[in-house]
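Only a portion of the chains appears, each positioned as in the full assembly.
As written, the chains take the letters A and B, and residue 1 is the first residue of each chain.
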């Protein structure tokens, strides 16, 4: 979380709009894929960063153009795209500084959207939070991803197979489809966390250890990350649904309402999980107290039984010349009997107090 | 709670509006019951899923038609109904994905309402949260339930016996009656929880165990589920009461205000119960501390009395050649007296400190 603001120091004092890449470090070439489609035709190709020029200008035809750029570390590429589309330098700065909060900006003829995509990367075997930015125009969407993960593949497949209505709709529907994919991934992550929570819960009931506590806190922290991404997302999509944005067609508004509902559902599940984790923490802490109690009881029972007995043995171990009991014939068995009596009394007492 | 989002993974990437049933799994036939009534006449029948065609089109007469479909796992049935009523595919997707939050959507000539019905099922002997969706039209209500529980039976009975004003009113009043039944069931559940809380409270005062803690947390969790259903419900009914919805007649608005009041009352009781459960948790935790304190006191009293005595016995058990006290005639009884003195002093000290 806190690492989010790392490397910021070097930005201090630079003029606004200076492109400084902050985030996941990479040195390879960004991958650029271009899809041009309408209801009838579909054209798909990969473009090298050097040939990016070939994509512009984006014509005025009824085709929808989707350019996906996998990597924002090459600030020159971003700058080139920015110049071609004539977007404000601050927008470009937001694209390369991947520590943004989800937000939407309406620049009249362009819509600028920043989102966080959270997913479990099998390759890195960890949960990754990646910034996805989109510039949405009348007939194009340009999306920027930090990493080369094929999370938008289902959308691509739907375009290719022409399943659903995606080929019939405009660029706003494409933007919606991408955002929908992102929100759907939140559910997948929540499902993972949900499973973890159930595991921890079982552990908690059977054998809670310090590790259980660590796991609870680990999940809590994942929740914090998720919350950080989803709460602003809600605002973003709420704005898209309600605000009077020229680029969004009224008949597509219902789709944004749908994502909005999903976002609320994600938030709901997050808050519920947080409540559950807090409850689990309370159970953990009280189980620690309870175990302490058990330990103390064992100690007290042992001490309370054997201390008086040892004392009696000590008394008859004294070397006084004149100790008549020692000479008695039945002194020894009598003392043993007395000791057994004391021991039993103690046990009954503890039984009575429900300590054993 | 968290399980709510299970099976979501497989939905990722599908086009919006694809009907994927998420929720209570069933494989039997859904049950469809149709009621057509007006002030004078009443017609009631069961329809097979195959004969659903016979119900449509729903005429324009002054009759109110109520179709209740018990089971949303047969997506083909839902799709069929959807086509007949020309509702948006996203609405149908919401009906079959029973992980929705309560909500209301005003589609001009149709009203789409999603609610959560929570009840204690005697057959399953557990508390069940089931999604109920309704499509309300000018002269019809189509309700979708997840399970075959006859929770709407009282409404059916009122229609049959023509008790109250239900036969004289339109489809909006029928929708109200169904929602009223759902909210009334919340009170029944709250009553159950209330009884449990009282039981736990008694346990807490008499003999709190680790199980008591588990029960407290169990109730807390049920509260979380309930809250999750009721808070959005409040919004839903608030919208129905206040918003300018064409399908709702003004003279029926007072009925929605009535449910609204009930919902607030439910929320109130939930919040109060939560406060009480938190208080009970505090009492539990402090009773654990108190018991620990008692245990420690017993240990300390025993140790404080017998350690000095055992030490004295030990001293006179030493084998030094030259220990004059050992030869004294009254050495032994004197030592015993001293020991008794020390013991009593300790006891008085503990009495004084109110440890015993």
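One rule holds in what follows: a contact is a pair of C-beta atoms (placed from the backbone, for glycine too) under 8 Å apart; a residue touches a chain by one contact, two chains touch by 3 or more.
Please read all numbers here as calculations on a predicted model, not as lab measurements.
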{"item": "2 chains shown - copies of the sequence in the complete complex", "value": "5"}
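In this text, only the chains that are shown with their structure count from here on.
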{"item": "Chain centre separation in whole Å, for subunit B relative to subunit A (CA means)", "value": "26"}
{"item": "Subunit A-touching residues of subunit B, taken from the complex the two chains share", "value": "1-6, 8-9, 11-18, 88, 90, 94, 99-101, 103, 105, 207, 210, 213-214, 217, 220-221, 224, 228, 281, 284-285, 288-289, 291-292, 295-296, 298-299, 302-303, 306-307, 309-310, 313-314, 316-319, 323, 325-332, 335-336, 339"}
{"item": "Touching residues on subunit A, where the partner in the complex is subunit B", "value": "153-155, 157-158, 163-166, 176-177, 180-181, 184-185, 187-188, 190-191, 193-195, 197-198, 254-255, 257-258, 261, 264-265, 268-269, 272-273, 275-276, 279, 282-283, 286-287, 289-290, 292-293, 296-297, 299-300, 303-304, 307-308, 310-311, 314-315, 317-323, 354-355"}
